[in-house]
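Here the complex is missing a single protein chain, while all its other protein chains stay put.
Up next is chain A:
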Amino acid sequence: MRILNLLKIAFKAIVLNKMRTLLTMLGIIIGVASVIAMLAIGEGSKASIRETISAMGSNMVTVRPGADDRGPARGSGGDVQTLIYKDYEKIKEEVSLINYITPVVNGGGQVINGSNNWPSTIYGVNPDYLNIKVVGLQSGSMFTDAEVQSASKVVLLGQTVVDNVFPDEEPVGKMIRFNNIPFKVIGVLEEKGENTFGQDQDDVVIAPYTTVQKRILAIDYLNQIMASAVSEDDASEVVEQVTEILRSQHKLLDSEDDDFTVRSMEELISTFSSTSEMLTILLVAVASISLLIGGIGIMNIMYVSVKERTKEIGLRMAVGGKGSDILMQFLIEAILISITGGLLGVLLGLTATVFIENFLHWPTSVALYSIIVSFAVCAITGIFFGWYPAKKAAALDPITALRYE
């Protein structure tokens, strides 16, 4: 009852001073809106980087032969023959945090269909490959384990290859030649476009690794092993386990360096994320300062308001208002201003975010926490900055206040 009355009194005071209240709120509105918009931009760019990397397979762990820091005269990974099929089997068997794994062999060559030809790279893999790279099929189907076993001469083509060797035809079911060996096209990969590093991910030919090993490259080792961890968080654990297995497989002594390299996408993600996180922190810091200034604006106005209404305070005390009533009245007023300002700020922030997304085409993502946090901060700001002037009002002596001119 008492609180309700005080709310009414405070509300009345706000309504009587609409313009002043609005101007006071402006600081809070801008502060909250900018915190929300800045966080949305930060979160948005982080999400878009993550998306790009996820598209490449964010859970992916790759094993290549040869260490990547062996001095100036190192050859390319393909020349080193330390990675063998047994390694693949061992990893598949022992690492439980992996859900897909494939051996990879690859080689360059010419894709020929009649008079059309195109230089591309053939990747010999198993059917898990699609799941690891997170790529689907436009048409046709993936080869089966049985076709891997029998080293069938079947291929899947990337869109770039299709564009160049089958300009006017549907490729599935047709024959092509790769380095003069005939292959049947059984599917076309989904288009993925360029990756973050400008590599055309559609310029590929996929075939069973057995076929590529025996019929094209005539090798028995592997160029690479690709696997995908159960989740992104498990990737680093997988890296460790794989390293351990391979060291024991390759019978490396403690003093010897790894003769292989294991990498996860996580490193890449963390590099990019930390950059965008820095940016977010910076933006939010700037926005927070404006929120703080908004809070000081409230204190300023409340302080002036107490001075200006000294006589009113005296009257309220004379007719029976207690110090605590006066304190609550001014505190409620400050909180009402800041909360209303906060609400308007949230609305403005969301509007600004929509604007940024649609007109500037920046990726944005409004995090619920940013709304909750900035709203809570401005409510606390109201209490914090309203407290001092309210306390001052409550401590007034009714006699002095009544006679104040």
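Note that in this section a contact is a pair of C-beta atoms (placed from the backbone, for glycine too) under 8 Å apart; a residue touches a chain by one contact, two chains touch by 3 or more; residues count from 1.
Note that in this section contacts and distances are computed from a predicted model.
Undergrad: For the chain that is missing from this picture, which UniProt protein name fits: "Putative ABC transport system ATP-binding protein", "GXGXG motif protein", "ChaN family lipoprotein" or "Hydrogenase expression/formation protein HypD"?
TA: "Putative ABC transport system ATP-binding protein"
Undergrad: Out of A:Glu237, A:Asp325 or A:Glu357, point to the residue that touches the absent chain in the complete complex.
TA: Only one of A:Glu237, A:Asp325 or A:Glu357 touches the chain omitted from view, namely A:Asp325.
Undergrad: By the contact definition given up top, give the residues of chain A that touch the hidden chain.
TA: Residues touching the hidden chain, for chain A, are 1-2, 5, 8-9, 12, 16, 311-312, 314-325, 398-399, 402.
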